[in-house]
Structure formats: C-alpha cells, structure tokens
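Every protein chain of the complex appears in place save one, which is left out.
Our next item is chain A:
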Amino acid sequence: MKSQQAANRPDNTAFTQQRLPAWQPMLSAHFVIPGFLLIGMAFIGIGVALYITSQNIQVLEKDYTGTGQYTACSECADMQTIPCICNVTFSLTTLFTGPVFLYYGLSNYYQNYRKYQVSRDDVQLWGDVTKSPGDACAPYQYIDNKPIAPCGSIANSMFNDTFSLYQIINGTMKLVPLDGKGIAWWTDYNIKFRNPSAQGSLQDAFNGTMKPVNWSKPAYELNPSDMNDNGFLNQDFLVWMRTAALPDFQKLYRRITSGDYALGLPPGDYVLQIEYNYAVKDFGRKKVVFSNVTWMGGKNEFLGVAYIVVGSLCLVMSVVMLVVYAKYKFADENA
C-alpha cells in the first residue's frame, strides 16, 4: 500500500516542487543610489586619467597625397616618373617624446571590402607555395599558369611607399634610424605566417611561383638589408595583411627607438624623404603620422570623454533617484 502510494506520488524534492533555494535580489534604491554614486565617481576618475593621457600624446600628421589643399609631393601625384622621390619638411619646437611611432594612413580605402578581404590564401601564407592558390585569390591567382606567391588582392595591393627621416643639423641631413622590427603581431610573425621551406636560399623556396603583379620585387627580396625580414615574414607585409576595420585607417610603419633618438625627436628641422609609389588619388588620400603611445595606445579622446560623460550621467541619475525616492518611495516602503 505504502509503496504504491510512493510510486504515484510526485517526488518531494526542492527541484520538482519549484522550491529551490533562490536568491531574490531586489534592485532597490538602498543600494542602487550608492552604487551609481560609486560607479559615477570611478568613471569620472578613469575618464579624467584617460583624457589627460590622451591630451599628452603628441601627434604629427602630414598628408602627402599631393593633390588638393596639401601640396606636399604634388610633383609625384600624377605618377609619371617611377620611382618618384619627394620630401616633406617639418620642424619641431619641442621634444617629440619617444619612442616615436611612424604610421602611414590611408583614407577611403576599403580593405574591409568582402571580395578584397577574402582574396588571400592562408595555407599558402603558412608556407605551402607548392599547392595551387585558392580560388578566392582570383584574379591574382596565376600568371602564365604559375601560382602567384603571395596570391590575392590584399598581397597584390601591398603599400609600397617608403619613408626615410632626416634631421637637418646645420644644413646636413642626419639619418634618423627607423626600426622595422616588432611592428606586426607576435603571433603573426611567429606562428600564423611561415616562409616556404626548401634546401638552399629563400629564393629556391619560391621557385616556380610568380611575384604579384603590382610588386616590383619578389617576396624574397622585400628587405635586402635583413634576410629574416623577407618572404611571407616581412613585417610590412604582415602589417598589411591584417586588414583594417574601417575605410579610414592607419598602419604602423616604423618605430624610432635607437641611437640619439631613443628618447624622442629633439626640436629642430626634419625632412621626410618619401619614395612615392602608391596611387591613391583616384579614390582617397594618404598621410604619414608621427605619434607616441601610452598605456592606452594611440591618441583617442573618445574614451576619456565617454567615461567622463557616463560617470557624470551616473552621478546625476543617483541624485535624481535620491530626490524621487525621498519624495515617493521611502514613504511607501515604510508604510
């Protein structure tokens, strides 16, 4: 009798009876108002710190497209003579604190265009040039039935202007050493990209492949001064292959970290010598940017301002809530 009863009767567990012990938080004024107050103050604190930091970042931008209002490099803009070398001069009145980072920036350049963005072959870039490149690389897949390495639109359109910076000291141009190491992600350089392996030189490894159409030099000769900076592991190439999120973007070109300029660019006159190869005037502009970075990265006032605004918003809200509660709710809750 008893067992039968037990069989039919539902189990008496907290779960089946919907009586699981539960925490029932109530977002009441008692801790929302102090919470808002705290958050508001913390945010304003962070915001102020961010803002000041951002304000202290020095930025020097030079547009060198050569058309429109900026006349720098106008002689090269029509792309008649290649290579065309032009100079951009600027002078610093104060110390540009180091380490100084040199970026190039492109605008209205759609690196995130889908067709463009998929036009690469990560297997090839992982060191397998013997395999035929993926269809996504079209129309930069083959030349004369030989695979292009690296294939695809991204690689083909790699930024190829070069910069060299000189300080003018007493009329003589002193080369400022630019450091091209460590400008790409560590994982890109060490893991994600690999050079094809073969006995002998890197050139042998690329045997049987063609250089991209727009390139003047094959991949294995990108940086003649540093043998480890060639092929798919060329740092400029790696930076370029990390496609930008938005059509107006900047990419890291060099750092100034060594020699007399490790602490920054001292005041004085400078000449930036540009080898103008990259055509953008049909759709956009290009610029070069000197900047130093802090713990929050490059200059960006948005974060600081946003934090201050949201922080103040929280403070205002807590005051409003306090008023509302003092007037209506506390009375109710005590009743």
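As a working rule, a contact is a pair of C-beta atoms (placed from the backbone, for glycine too) under 8 Å apart; a residue touches a chain by one contact, two chains touch by 3 or more; residues count from 1.
Criterion: contacts and distances are computed from a predicted model.
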> Quick one: the chain not pictured, UniProt calls it what, "Exostosin GT47 domain-containing protein", "Actin-related protein 2/3 complex subunit", "serine C-palmitoyltransferase" or "Phospholipid-transporting ATPase"?
Replying inline: "Phospholipid-transporting ATPase"
>> Considering the complete complex, identify which of A:97, A:117 or A:130 is in touch with the unshown chain.
In response: A:117
>> For the chain left out of this view, which of A:77, A:176 or A:252 touches it?
In response: A:252
>> Please output the residues of chain A touching the missing chain, sorted low to high.
In response: 4-5, 8-12, 16-29, 32, 39, 43, 46, 50, 99, 101, 103, 109-118, 120, 122-123, 126, 134, 136, 138-140, 153, 156-157, 182-185, 187, 191-192, 239, 242-252, 255, 279, 282-283, 291, 293-300, 302-303, 306-307, 310, 313-314, 317, 321, 324, 328-329, 332-333
